[in-house]
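Reading through the structure tokens given below for one structure.
Only a single protein chain was left out; the remaining protein chains are all shown in position.
So, chain A:
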Amino acid sequence: MNKQQSATDLTEKIDLATVLKAKNGSHLKLKNPLITASGTCGNGHELAKFFDLNQLGAFTTKGITLQAQPGNKTPRIAESAAGIINSIGLENPGVDQFIAKKLPETAQYNLPILANISGYQADDFVNIAIKLAEQKEISGLEVNLSCPNIKGGGMIFGTDPENVFQITRKIKQVYPGYIIVKLTPNITDITTTALAAEEAGADAVALINTLSAMKIDIEKQKPLLANTYGGLSGPAIKPIAVKMVYQSYQKLTIPIIGLGGICSGSDVIEFLLAGATAVGLGSINLREPAAALRILAEIKDYLKKHQLNKLSSLIGAAHQ
């Protein structure tokens, strides 16, 4: 046996699988912990030009709303130190067009599809969930409770635990499949909304969404983004995300999908140690479309170096 072969054998023995177990026994089994984050992976075919999407653990769709949305005016993106600020504004063709046109395209890949859904009022989420419940190709919903519009109130859905509880429960009543609630970090204590999601029956939580931010163009002396405010993502927010995953892991019994600035295998390991069962790759896809492959290799290298053969043994290990 030559050297190369033995290295391959060792790699094959490493088990990267991870299971997002829910309380009621329903679970989502992923061949590895990498999930593309909503809005950073298009409809699938865009990234498929750069690598075999089937290498991923799961795929999350761009945010879907009940009606088609044109999105915000441009500029929609700005940069800050090791980060990006976006305000795309949920541009999407609406749930019906998603089912008719986008879903069949994404469904051709052999991996779980998570449909990210957004709404402007509670009923929107319910109505989208009813339509998506009929789609066999979808493995679960990711409910985006970080949307800055709520009927009458003007506050962010996801910052009020009571709202999170009510909306999650309403969706749970109409959607029999796996439900992930994606939470906003724009809150004093994220464990309050995470617990509210768990109590309402969420199967998992995903955290964090972007941090509210803005940039001012000092030459024009005006906000740079057409929408004034946007959401900060990228390496700049990673420590905040790791902390929130760590905190939530101490209180929750449901699994956590950790995301926020992940760019490398080491970043993934850090999230797993903090308590994430799986992770989301977001901004990095914009910079490096085939990043997932590199990150998988880096995770394997770490496991080899530490003589571990099961990735799942790392989950929450930093708490022991």
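What we mean here is this: contacts are C-beta pairs under 8 Å (C-beta built on N, C-alpha and C of every residue); 3 or more make two chains touch, one makes a residue touch a chain; residues count from 1.
Here is the rule we use: contacts and distances are computed from a predicted model.
**Q** Which of the following names does UniProt give to the chain that is not shown: "ATP-binding protein", "Dihydroorotate oxidase B, electron transfer subunit", "Spermidine/putrescine transport system permease protein" or "tRNA modification GTPase MnmE"?
**A** "Dihydroorotate oxidase B, electron transfer subunit"
**Q** Using the definition of touch stated at the top, determine which of A:71, A:177 or A:223 touches the missing chain.
**A** A:71
**Q** Which of A:20, A:34 or A:47 touches the chain that is not shown?
**A** From the options A:20, A:34 or A:47, the contact with the absent chain belongs to A:47.
**Q** Using the definition of touch stated at the top, determine which of A:58, A:263, A:296 or A:315 touches the missing chain.
**A** Within the whole complex, the residue contacting the unshown chain is A:263.
**Q** If the hidden chain were put back, which of A:15, A:91, A:137 or A:298 would touch it?
**A** Of all options in A:15, A:91, A:137 or A:298, contact with the hidden chain holds for A:91.
**Q** If the missing chain were put back, which residues of chain A would it touch?
**A** Its contact residues with the unshown chain are 39-42, 46-47, 49-50, 62, 68, 70-71, 74-79, 81-84, 86, 88, 91, 93, 234-235, 263, 283, 285-287, 289.
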